[in-house]
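Here the complex is missing one protein chain, while the rest keep their positions.
Let's turn to chain A:
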Amino acid sequence: MTGSATDWQPSERELARRRTRSRQHRHRVVVATVATVVVLGVLGAALVLSPGWPRVRATFLDLHHAKESLPTILDGFWLNVRMFLIAEPLILIAGLALALTRQARSAWLAPLRGLAVLYTDVVRGIPTLLLVFLFVFGMPALGLQGIPSSIFFWATVALVVSYSAYVAEVFRSGIESVHPSQLASAEALALSRGQTMRHVVVPQAVRRVVPPLLNDFVSLQKDTALVASVGLFDALFAAADYGNFNFNFTPYVVAALFFIAMTVPLARLCDVLARRLARRERAGAL
């Protein structure tokens, strides 16, 4: 077979077909380019030709104010980044623990199972901003010894509590989507329920829920801006502070760009990871 692979030459018909295919490809590229340029052009024209455009440009897109506000917004944004980096791993752990608790079948864990259901139901029902208020103002007010009173600490706790409830449901849907035959074959190998979860079900579940998890990550990155409402000097607070002082809203746009700059690379990274996994597992199969 290797012999025929080396001495094979494409036929005239195949060469003609390849020319047709590359012509079709070029055609598609041209159509895509023209469509993109036209759509962007129309949107841009609608924006620039709108009656309020000069005012909007002066108040939202002022280069001078952008430069002036950049350092303080960057400082504030570092707080958002730290909060996200601390909260995200905790959310993943708490969410997975909650999901596994709901799936547990041990009789001893029955009360925990009920609590996990209650937790997701209650927490998901409360607006995240409200949770931030409750934790930041409520917990220190208890006056308990040894409990930190830092706003940053309690705001992070509020985000972890809120998002772990969402992430738990994402994990649970992933766990439930693993086919029962996988459970059967793990049980047939005499794996315990815990081992089955750890080695068979959860790895498959996690792969399936990467896109919705990413959705929650991105959402969390943005919701770190909620802490501006309890007086933490984050990117949004810094932008508002500058804007109110100078009567210009450009810092808001700058802050928005910071958030975009953080979420887009994460989305691309997740795409790459998911593609690599799919390639490795489906190699050769159809």
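Simple rule for what comes next: contacts are C-beta pairs under 8 Å (C-beta built on N, C-alpha and C of every residue); 3 or more make two chains touch, one makes a residue touch a chain; residues count from 1.
The working rule: contacts and distances are computed from a predicted model.
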"Multisubunit sodium/proton antiporter MrpE subunit", "Amino acid ABC transporter ATP-binding protein", "Glutamyl-tRNA(Gln) amidotransferase subunit A" or "Paraquat-inducible protein A" - which is the UniProt name of the missing chain: "Amino acid ABC transporter ATP-binding protein"
Residue in contact with the excluded chain [from A:R13, A:R55 or A:R105]: A:R13
Those residues of chain A which, in the complete complex, touch the missing chain: 1, 4-5, 8, 10-11, 13-14, 17, 20-21, 24, 279, 283-284, 286
